[in-house]
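Below is one structure; the comments refer to it alone.
Every protein chain except one is present and positioned as in the full complex.
The block that comes next holds chain A.
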C-alpha cells in the first residue's frame, strides 16, 4: 500500500523540479545545437537560453514565465495499491498542482474557455489532465508531470494511404514552418509525431512522443527509427533556427509513435515541445522509497504491444 501523503508530497516536489530544472537529455541536445549554430541572432538566442537554465537553477525560479498547462501521467505496476484508492490519488495530484502554483510560483494559466474564470491555481474543469498507464508487474507508481506550453506548434491532419511518406513529410514541414515563423513554437524543440490511431488517439500519441520520450531515444521499429533520424535532419535543413531567425536548428530530436488506424486513413499529428521541455518523474515504491528521474520511460514494450494476449516473456523473446 502506497501512502497518499507520500504521493502528494512527491507530486509537489515534481511540480517544482519540472518548472525549474531543465532535463539533462534536452540540455545536452541544446548544447550540441548551440555548438553548431552559426546564425548571429539564433546563436545569441541559444546562448541566452543556456544562461537562463543556469539562472533558474541558481535562483530556484521557473525557467519560463509561461509555465504551461501542468498535467499528470500516472503509471503503475499491476500489483499497486494506493491508500484511499484512485479518488484519493486524483485529489492528491490536484492539491499538489494548486499548492505548487502558489508555491513555486507558477503562472495560473488555467481559465474557463468561455467565462475566463481563473481559480489562480491551475485547477478547474478537466484540469490538470490525469492520464493512466499500467505495467504487468510490480508494486510502484510512476508520477510524471509535464508542463507543456499550450498554444503553438501542434497540428493534426487526416492523411490517406495514397499520401504516402511524401505526404507525411509535407505536413511535417508545413507544421514546422508555420509555427516556426517568428519562433511561435519556441524552437528548437523535441518534435513528436503521432501516426494512426483515431483522431483523438493520434493527438495523444504525438503529444506523448514529444513529452514522454527523451532526446536520443529511438523507436524499436528500425524503419520508424530511420524515419526519426531523417525527419530530424529534414527539420534542421529548413534554414530556420530559434525564434524563426536564420539558422540551422529547429529540431533537437524527432520522436514518432504509431497506433493501428482505420484501413482507409493515415492520421497524423505534430507536436512541438518547447525550449524548456518541462518534465519530471518519480517512482514511489510501496516501501516508501522515492526515486526521481527525468526519463518518463512511458513507451515500454507493453505499451506498444500489438497482440491480443501479453505474456511476461514476450518482450524478452523479441
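Heads up, the rule we're going with is that contacts are C-beta pairs under 8 Å (C-beta built on N, C-alpha and C of every residue); 3 or more make two chains touch, one makes a residue touch a chain; residues count from 1.
We take it that contacts and distances are computed from a predicted model.
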Task: Undepicted complex member, UniProt protein name, chosen from "aminomethyltransferase", "L(+)-tartrate dehydratase beta subunit", "Naphthalene 1,2-dioxygenase system ferredoxin subunit" or "Chemotaxis protein CheW" - done: "L(+)-tartrate dehydratase beta subunit"
Task: Selected residue (touches chain absent from view) among A:14, A:62, A:82 or A:127 - done: A:62
Open item on the list: Given that one chain is not shown, which residue among A:2, A:104, A:227 or A:280 touches it?
Closed with: A:104
Task: Contacts of chain A with the absent chain, listed as residue ranges - done: 19, 40-41, 44-46, 48-49, 51-53, 55-56, 59, 61-67, 101-109, 111, 116-118, 120, 151-152, 157-160, 162-164, 166-167, 169-171, 173, 177-178, 181-184, 186, 234, 237-240, 242-246, 274-276
